[in-house]
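Certain chains of the assembly are absent from this excerpt, and the rest are unmoved.
To keep things simple, chains are lettered A and B as they appear, and every chain counts its residues starting from 1.
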Amino acid sequence: MEYPSIILRTVCPDRPGLVSHLTSWISNCGGNIRHSDHHTDQDAGLFLSRIEWNTNSSRIDKEKIRGELEKISFEINAQFSLNYSDEVPKIAIFVSKQNHCLIDLLWRVRNGELNMKVPLIISNHPDLENIAKDFNAEFFYFDTFNIEKSLVERKILSLIKQFDIDLVVLAKYMQILSDSFLEEFSSVINIHHSFLPAFKGSQPYHRAWKRGVKLIGATAHYVTKDLDEGPIIEQCTVNVSHRDEVDDLIRKGRDIERMALSRAVRLHLNHQIFVYNSKTAVFD
Amino acid sequence: MEYPSIILRTVCPDRPGLVSHLTSWISNCGGNIRHSDHHTDQDAGLFLSRIEWNTNSSRIDKEKIRGELEKISFEINAQFSLNYSDEVPKIAIFVSKQNHCLIDLLWRVRNGELNMKVPLIISNHPDLENIAKDFNAEFFYFDTFNIEKSLVERKILSLIKQFDIDLVVLAKYMQILSDSFLEEFSSVINIHHSFLPAFKGSQPYHRAWKRGVKLIGATAHYVTKDLDEGPIIEQCTVNVSHRDEVDDLIRKGRDIERMALSRAVRLHLNHQIFVYNSKTAVFD
């Protein structure tokens, strides 16, 4: 397993022969398919394909591959994305005061579970600076209470550009990103502390407690302009009872929040997620 | 374990000495406590107690017990309920066309899992009459499309009275009970085919599919005038993925619906549920 693998995701209108078309091309490239998974969304009339393959060489002519795929895509009216397992994406994590999701993600990176770098941590509170230091990430604190939001977002966007960030993870960042921010940078995963679409908005644990639910949930999703309406990637739940106070819900919630978020980030890093029609197909 | 047990549930304002007060009285009655569970809801300032006990006799003077408890209740400003394990409550099940919850409940009764009788099944469709026959229940079909709802409900209420029904279970009854019905008979458990409060209302599986959730749920709850807002008793979930069509959600949902509903009915029959402040405490 020394050679890097190539992950090709394709989305196009369904029609006969698509798998054959793609895999014949890979075969002609001398590629060996390691995993492949195809799904047809009947309702949407769409064909979704994820093929992970490698060649007998560590030197892959990425330009050539891209060029040929562009031709194929034109023929079958497809959108494709190409990724390589030897590329380590750069992630920025946004936090507020709570540290559990941040620490969990950084710990998984250090343990080799998540194939990513975290050079940049951004917060609207100064509290978590030391954690950033421990994990060799730059920490930027923006006082969103006293500085105009649009100004803060412009600064953040310039940091994202400067650090060449591929993905932003909102790890309990208690701020809403503006539409104009998302127009400039849209690859953002959030963890919401409820079983969406239940308890959208603020204070979900307080409302769950008041409603007397018997399970609470956490939802990791891509961020879109419609708050809490983004495509869902992963959901976890845990039992609660009348013996649990709001604080117990918050405590139990931390465990499922970090579970759901870390799984979602892992799926994203492995290029296992397709987003379309405001939802995801997760090829796991 | 030959002697019937007595289940005493008490709710009153919290204050010191309540457990001692209740258990001393039981001890003085010659009672032996088999299970006891007490909970203080700090927020509501309420003490909740469930004590299951028995005496060394099959002949219990129920009138005397009730009388003494009424005195105690007056002293501690309590509401209490008294039940006996040798009483077999009579349940009416309301259905429409789907049979899975009905069959599951009846099967559990026959297997000895649920200590109840089902003399009466009511439906707004004629489809499930044969099942009622198989299980020796009377089946009444009311054509709610052509007969005025208030008239139907009056007839149903008179059947409930006639059959001396203790609890109504809505086992996929696709009709809403009116406020005036619930004023006359309020001991009603419903199964809602979503993870409440997500997807209140109709067609929850279609909406869950459209939203792209990764878990679907089922919720058993007591029925109140506010639709889908009644106190939640039990919730179950099951994983779904992009490979699941709406029909798969419905199929998977059937399993968690019958699981959640049968557990809720069992908890009710065992007198393990307290209802207050629009939610439940379940002592299991």
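Some notes on this structure:
By our rule, contacts are C-beta pairs under 8 Å (C-beta built on N, C-alpha and C of every residue); 3 or more make two chains touch, one makes a residue touch a chain.
Because the structure is a prediction, the values reported are computed rather than measured.
This homomeric assembly is drawn with 2 chains in place; in total, the structure file defines 4 copies of the chain.
One rule holds in what follows: only the chains that are shown with their structure count from here on.
Between chain A and chain B the centroid-to-centroid distance comes to 42 Å (mean Cα coordinates, whole Å).
Touching chain A in their complex are the following residues of chain B: 39, 41-43, 195-199, 210-215, 217, 231-235, 237, 241-243, 245, 274, 277-282.
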